[in-house]
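Excluded from the complex is one protein chain; the other protein chains are retained at their positions.
In order of appearance the chains are A and B, and numbering begins at 1 in each one.
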Amino acid sequence: MRKFVDRGVQYVLFLSAMGAIFIVFLILFFTARESIQAFREIGMADLLIGTVWRPGQGSFGILAMIIGSVLVTLGAIILGLPLAVGGAIFLAEVAPNWMREIVRPALELLAGIPSVVYGLFGMVVLVPLVRQIPASRNTGFGLLSASMVLAVMILPTITNIAEDAIRAVPRQYKEGSLALGATHWQTIVRVIIPAARSGIVAAIILGVGRALGETMAMIMVIGNSVIVPQPLNDNPLTIVLSQARTLTGNIAVEIAYATGLHESAIFATGVVLFVLIIIVNSSARLLMRGEAT
Amino acid sequence: MAREASIRQIGVRLSGGAQKSNIAQRHVIQQLAFALMWLAAILTVVVLLLVVGYVLVEGARVVDWEFLATPPRGGLSAEGGISTTLVTTVYLVLLTAAIAAPLGIGAAIYLVEYAGEGQGTSGLTAFLVSVARFGVELLAGVPSIIFGLFGYALFVVTLNALTGGFSLLSASLAGACLVLPVIIRASEEALRAVPRAYREGSLALGATKWQTIWQVVLPAAAPGIITGIVLSVGRIVSETAVFFVTLGGSHHAPQSIKQGGRTMALHVYYLAMDTRAFEKAMGTGAILIVTIVMINLAINLISRRLTAGLKGR
Partner (left out) sequence: MSMNGAKLQVKDYCLYYGQFQALCSVDIKIPANEITAIIGPSGCGKSTFLRTFNRMNDLIPGVRVDGEVLMDGADLFGMDQVELRRYVGMVFQRPNPFPKSIFDNVAYGPRVNGITDRGQLGEIVERSLRRAAIWDEVKDDLGKSALALSGGQQQRVCIARALAVQPEVILMDEPASALDPIATLRIEELIQQLKEDYTIVIVTHNMQQAARASDFTAFFMMNEDRGGYLVEYGPTKSLFTNPKHKQTEDYITGRFG
């Protein structure tokens, strides 16, 4: 009897384990099924390269959203990377213990704050600030505000993984460098960071993946206009003040009332996002595994 | 000074004294670089204080007992509190955990105890298991809006009759998919950490594999597994995108699992975007932050108990 129960349990547990594959399969199947209509009727080319998204008039180009996602992620990396890598080096090599006790929990807390709260803070504090920048049509909502918010959101991710990578560098390298008469900083720059390079790159890539997938905070501060971001006036820098829409925002904002081909196009947006993130995450994982060998 | 003299004494014999030392320059560069590192760290802490501080301070103005106990008036009105959202959040957490925990823990048990190292599975089973592992990794990287989209397509639309469309049930099912990888990973780790000796001791006494797992391994791995569940609770509380498209936006508390509602996180969104009631949004946000902090503290406490237990108290 006990043996019977034992076997039975094994099969049940096996099914649980297969549950993960089952769910992935379901997600892929459903998303694909719903999006097929869009790919067939609109065509991959028009969908991906078309800049006009006006469902009411039958235009379903998501290029503007792709550019929006890419630009806001780029902005987040530009703003956040120096802080993240600097912070990682600080925590791993420079910080006295008491400072570590402050910064680490701070990062943990930053990581735990819900994205809507970041979005709210962005709306209430950052957007009015950005609106101060003198440029016509500057509403405060746009790439700059969104990049700032996103930078803070991906900071903990990048800092943590980069710090681990730096700590993983064997002590002998550091000792060898110091014994040759190099300063601590020279050791960090010439030996430790190069040795931790693939781990740091993996951290950045994972941050990119996280940024691409962010939805709610983006909807709240980026403006959601379906335009390809452009400078507001002659000054090319004002492109950061342009409103935009991300792939994630496109999905969240329109899915509830979209029907038919429109709905299918939203799912197609989801497929594009899914593929993008899988590529990003896989390359990060490959890099990290390469380092371990 | 004495120090300069010492270095010069030694340096004189070196390479005909021609090599001028760049040591001062290097020290200056180091000081500068370290100052920048300090700046980065301080800036990080400042940003945290800014965001959290602002929300807590602004939110505290609005939060009082009435705020917590009255339901929101709904529509575009900013009146009322957040009582129904609190209730909805709790329901959602319980339902999602009830779905995801058994599935996730079960999967982890299989992966570690039946298909782990030294179990000798082969052929089709082994292949399926490696696909399953890959599947978990994949799931962990999927952004939450995709889960929302999928949840919408499957649970809200296709299975409308069963789930009631936008409802607690749809949202929990979608949310369960989201947190499944978290629970599986934490449980796997916890199970792997249980010393082999425990299992071998039990089996040597004539217990079956399942009896061993149920009575010896699981209790030992409990803190780690619980950590995983609490982590996913935190996830559910702060997640918005998934539930945005599966829960509907009703400001009423759901009377059954086939009804919809809004969580606190969703309420923040609606207050900010639709109603423009920023003070109340801050208040709700403040409650959210406090909740998350308490959940994090709980996790830390459990982890500490965990490491104490492994080291033999």
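Assume contacts are C-beta pairs under 8 Å (C-beta built on N, C-alpha and C of every residue); 3 or more make two chains touch, one makes a residue touch a chain.
Source: prediction; values computed, not measured.
J.: The chain left out here touches which displayed chains?
T.: Those shown chains that the absent chain touches are A, B.
J.: Check the options A:T139, A:Q186 or A:S225 and report the residue that touches the missing chain.
T.: Only one of A:T139, A:Q186 or A:S225 touches the chain omitted from view, namely A:Q186.
J.: Using the document's definition of touch, tell me which of A:G58, A:G176, A:P236 or A:G260 contacts the absent chain.
T.: A:G176
J.: Footprint of the hidden chain on subunit A, which residues?
T.: So the residues of subunit A touching the missing chain come out as 170, 172-173, 175-183, 186, 190-191, 194-195.
J.: Given the full complex, what residues of subunit B touch the hidden partner chain?
T.: 2-3, 5-7, 9-10, 13-15, 19, 21-23, 25-27
Assume only the chains that are shown with their structure count from here on.
J.: Quick check: in the complex, which residue numbers of subunit A touch subunit B?
T.: Touch residues, subunit A against subunit B: 2-3, 5-6, 9-10, 12-14, 16-21, 23-24, 26-27, 30-31, 34, 82-83, 86-87, 89-91, 94-95, 99, 102-103, 106-110, 112-121, 123-125, 152, 155, 159, 183-186, 209, 212-216, 219-220, 248, 251-252, 255-256, 266-267, 270, 273-274, 277-278, 281, 285.
J.: Looking at the complex, which residues from subunit B come into contact with subunit A?
T.: By the definition above, subunit B touches subunit A via 26-27, 29-30, 33-34, 36-41, 43-45, 47-48, 51-52, 54-55, 58, 102-104, 106-107, 109-111, 113-115, 125, 128-129, 131-132, 135-139, 141-150, 152-154, 158, 177, 180-181, 184, 208-211, 234, 237-241, 244-245, 265-266, 268-269, 272-273, 278, 281-282, 285, 288-289, 292-293, 295-296.
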